[in-house]
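A single protein chain has been omitted; all remaining protein chains appear in their positions.
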């Protein structure tokens, strides 16, 4: 019944990875916004957003993603999004955002040449 | 989200076993009542009610059980109840029905000498 | 920021918050009431055991209110109010035709069982019956708060 939400930043590789687990909606999106801001405030222009553990996403969450993407690109970087769940992918598709974000199905697909 | 309910009768041993899985409440209890009636209408005075798979039980369900117990005893038999979950056991305890029903924690406990 | 874990939505109800669920007065929809009860209880800061208690208790509250009903007409209005010291819940049946005939033994047993369950699980409860409507209510104190 609980709305589960967890956010974690891993900076072990070259590109920082922000991984979210649970539901990103109007209640939890502000935390994602803050986390992405913090990472970019460190000067990171390219960020990987791992949504593999995300079970729900609403327009507020997408709004945060679009805002972060704009900011990354202004800084000359990119916001890579990792999505594999068909339901989550559907939300990107119906809003046309699958054509706006560089979306990959796994973290491996990013490091592949 | 769905209210899951499944009822199964196994008559392979000497005593018929009625096994319920899911939530027994005001919506599903009538099916349990009917199943128990059907078994007793065949002349079975002793029945084992396996509640190991039950996740929720309300007063309507308990009412059906009390009705079935009375009927079993009128026929000179018994209604054995199998419960192991602490939540389900709590419902028998707060209604005092743990002292009314012969309750065991497993089906094995019934066949043991 | 690393390892920033939390159950969002836990304890998000504030003192004075009121949630209301209105649904057709039928037993097969009491599951809706229990669902909302779980969600509200979690957000009112009750722990998992209390949450299960409240889910069961709210179902019984609905059953007590439903007893005046012919299971075909009217609505149940379930209201949750969070106060400083407690979660107050009431269930009102309105617009139902009066129940015909005397209750059978099983229904009488179940009614008594509902009362026993509420006695055990909540701090106060009661039931009022007036012409036209039945109202069952209960109060569950919040631990560590003034009562």
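Every chain is named by a letter (A, B and C) in the order it is written, and numbering of its residues begins at 1.
Methods note: a contact is a pair of C-beta atoms (placed from the backbone, for glycine too) under 8 Å apart; a residue touches a chain by one contact, two chains touch by 3 or more.
None of the values given here were measured: they were computed from a predicted structure.
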Full-complex contact with the absent chain, from B:35, B:51 or B:97: B:35
Options C:36, C:89 or C:138, residue touching the unrepresented chain: C:36
Sites on chain A contacted by the missing partner chain, in the whole complex: 1, 3, 23, 25-27, 56, 58-60, 62-64, 66-67, 87, 91, 94-96
Absent-chain interface as seen on chain C, which is shown: 8-9, 12-14, 17-24, 26, 28-29, 31-32, 35-36, 39-40, 43, 75
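Convention: only the chains that are shown with their structure count from here on.
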Computed distance of Cα centres, chain B from chain A, in Å: 50
Centroid distance [mean C-alpha coordinates] between chain C and chain A, Å: 39
Residues within chain B bordering two or more other chains: none
Shared-contact residues (touching 2 or more other chains) in chain C: 35
